[in-house]
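Mind looking over this structure? Questions follow.
Every protein chain except one is present and positioned as in the full complex.
Right after this comes subunit A.
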Amino acid sequence: MSPENYLHLAALLFTIGACGVLVRRNAIVVFMCVELMLNAGNLALVAFSRMHGNLDGQIMAFFVMVVAAAEVVVGLAIIVMLYRSRHSASVDDASLMKL
């Protein structure tokens, strides 16, 4: 199977993630959509790595996984903190600074 199919899948996943970030209200779900986008990037990197026959893309994918894990730590900490003080993780409720 041609590696290009994986690219199409990656682009599709990335788009689903981006749309999810824009339309979902719950901060956790928004964050999961961001993770989906990162993993779509990973898939594209690995597919390209295969097409080019070098390992740069796969190494990059490993680093992205580590970064994504670090992002989960920081992100969940922030979102849980928000939830505990407001009893809601909705990104629409957090609007104290709206003019």
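Here is the rule we use: a contact is a pair of C-beta atoms (placed from the backbone, for glycine too) under 8 Å apart; a residue touches a chain by one contact, two chains touch by 3 or more; residues count from 1.
Keep in mind that, in the parts below, contacts and distances are computed from a predicted model.
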item: Undisplayed chain, where the name is taken from the UniProt record, one of "NADH-quinone oxidoreductase subunit N", "TldD/PmbA family protein", "ATP synthase subunit a" or "Cobalt ABC transporter"; value: "NADH-quinone oxidoreductase subunit N"
item: Subunit A, residues in touch with the chain not shown (by the definition above); value: 7, 10, 14, 17-18, 21, 27, 30-31, 34, 37-38, 40-42, 44-45, 47-48, 50-57, 59-60, 63-64, 67, 70-71, 74-75, 77-79, 81-82, 84-86, 91, 94-97
